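Only one protein chain is missing from this complex, and each of the others stays in its spot.
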Amino acid sequence: MDEQEIVIGLVTISDRASQGVYEDQGIPALTAWLELALATRWKAVTRIVPDERAIIESTLCELADQIGCHLVLTTGGTGPAPRDVTPEATLAVADRELPGFGEQMRAVSLKYVPTAILSRQVGAVRGKTLMLNLPGQPKAIKETLDGVFAAVPYCIDLIGGPYIETHEEIVRAFRPKSALREKK
Amino acid sequence: MDEQEIVIGLVTISDRASQGVYEDQGIPALTAWLELALATRWKAVTRIVPDERAIIESTLCELADQIGCHLVLTTGGTGPAPRDVTPEATLAVADRELPGFGEQMRAVSLKYVPTAILSRQVGAVRGKTLMLNLPGQPKAIKETLDGVFAAVPYCIDLIGGPYIETHEEIVRAFRPKSALREKK
Partner (left out) sequence: MDEQEIVIGLVTISDRASQGVYEDQGIPALTAWLELALATRWKAVTRIVPDERAIIESTLCELADQIGCHLVLTTGGTGPAPRDVTPEATLAVADRELPGFGEQMRAVSLKYVPTAILSRQVGAVRGKTLMLNLPGQPKAIKETLDGVFAAVPYCIDLIGGPYIETHEEIVRAFRPKSALREKK
């Protein structure tokens, strides 16, 4: 087997979900979208954590450094409320931000709701791991992934990760010609 | 009376207006727009200050902390010229930036003038106060408020402020269903 398995961290960030006050809807929504979109073999590593900056930071570091995730998707904690600290935690453990992800995720959500302005979500790189903050609502998760995932596989190429292929009827991974590999 | 009055700080930032060299047009433009848009009772607290970072910072702190403004709108001082320091002052006293406001205010203005790119205006939160930098020109003030105010009432909900209602023919305050209250 020459094909590398993609490892994706899925992190729900929510005080209530982490206390079991209500059932997490974030990880199921992320999983459902990825199942449809990814043509390459992948596995998920999941975490449900409260809106505590130190816990979010250590969770992201564990997923990136110990588990070796190529991609980490978080859901929740990106609004203006005082308990929302996901973007701060993500940037604190990042080597560099990719500001286009935050801009474009907001621009995509803005087609649906004017309050998309309020999201502070970021995309950032830690080592060979791309980290993206997604909204908390399942509907908004799908809209956002539909809107930006086309750029994710090439980004993971560039930071040294595996070659990811997608089902084109869901999302067409875009790469410059020089970066394309032949289909298996 | 169970309805809380909204307190809004309006700050013109301009060397010339603060010296009386010309008549301030910023606060009148802000007031005119808010009079038409807000359905909830509100009062303005106004300041006219020069383009001096320390003075702008202390004015924003006074309006947020002593006066208890729920919203502070500044006008002027956001361009690339050396004397323009409004965004620096706003971020210096902010707990956190809401980058979607800057992005979207520029995107809105860009429909009218290509030099909207040059504005460095930001939206940010200090405690329970939302602070927004608006352009200096009355026409651009109106265009910007038309373009982003729909997200302001829900933002103020989320940071612990009063429930603001608007006249829908001017701007429809957007909230998720779970955050809507019955009309009085």
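Labels A and B are assigned to the chains in the order they are written; within every chain, residues are numbered from 1.
Basically, contacts are C-beta pairs under 8 Å (C-beta built on N, C-alpha and C of every residue); 3 or more make two chains touch, one makes a residue touch a chain.
Worth saying up front: this structure is predicted, and the values here are computed from it rather than measured.
Peer 1: Which of B:Ala116, B:Met131 or B:Leu158 touches the chain that is not shown?
Peer 2: Counting the whole complex, the residue in contact with the absent chain is B:Ala116.
Peer 1: Which of these touches the unseen chain: A:Ala44, A:Ala150 or A:Ile170?
Peer 2: A:Ala150
Peer 1: Tell me, which residues in chain B touch the chain that this view leaves out?
Peer 2: Touching the missing chain: residues 79-82, 88, 102-103, 106-107, 110, 113-120.
Peer 1: Tell me, which residues in chain A touch the chain that this view leaves out?
Peer 2: Answer for chain A: residues 96-101, 103-104, 107, 123, 125, 130, 148, 150-151, 154-155, 158-160, 174-176 touch the chain left out.
The definition used in the following text is that only the chains that are shown with their structure count from here on.
Peer 1: How many degrees of rotation carry the C-alpha atoms of chain A onto those of chain B, rounded to the nearest 5?
Peer 2: An angle of 120 degrees brings one copy onto the other.
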